[in-house]
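Shown here: the complex without one of its protein chains, the others still in place.
Right after this comes chain A.
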Amino acid sequence: MIKVLLFAGMQERAGKSEIQLNEPHLLVSEIKRKLETQYDFPQMFTGCLSAVNEEFADDDTEVRSGDVVAFIPPVSGG
């Protein structure tokens, strides 16, 4: 199982902060496509960075069961 974390505006849009995907492995890009379809939200990840296990990752990073993927919308700390 892959755990996906959503934050800020994406979390509100999806109505949840965490999504479980019952897949042994997926690319980050495949997870994005899955969620865009699930939430009927084609531009869901525009401007968004991805992290796997708390490190920034790319679209072609492979995610395995047990990993935590986080989608990071444009940050605004400080």
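The rule is short, and it goes like this: a residue touches a chain if its C-beta (ideal position, glycine included) is under 8 Å from a C-beta of that chain, and two chains touch if they have at least 3 such contacts; residues count from 1.
As a convention for this text, contacts and distances are computed from a predicted model.
A.B. asks: When you check the chain that is not on display against UniProt, which of "Phosphate transport system permease protein PstA", "(2Fe-2S)-binding protein", "Acyl-CoA dehydrogenase, C-terminal domain" or "Molybdopterin synthase catalytic subunit" does it turn out to be?
C.D. replies: The missing chain's protein name, per its UniProt entry, is "Molybdopterin synthase catalytic subunit".
A.B. asks: Kindly note down the residues of chain A that lie in touch with the hidden chain.
C.D. replies: Looking at chain A, the ones touching the missing chain are residues 5, 7-10, 12-13, 15-16, 43-44, 46-47, 51, 54-55, 70, 72-78.
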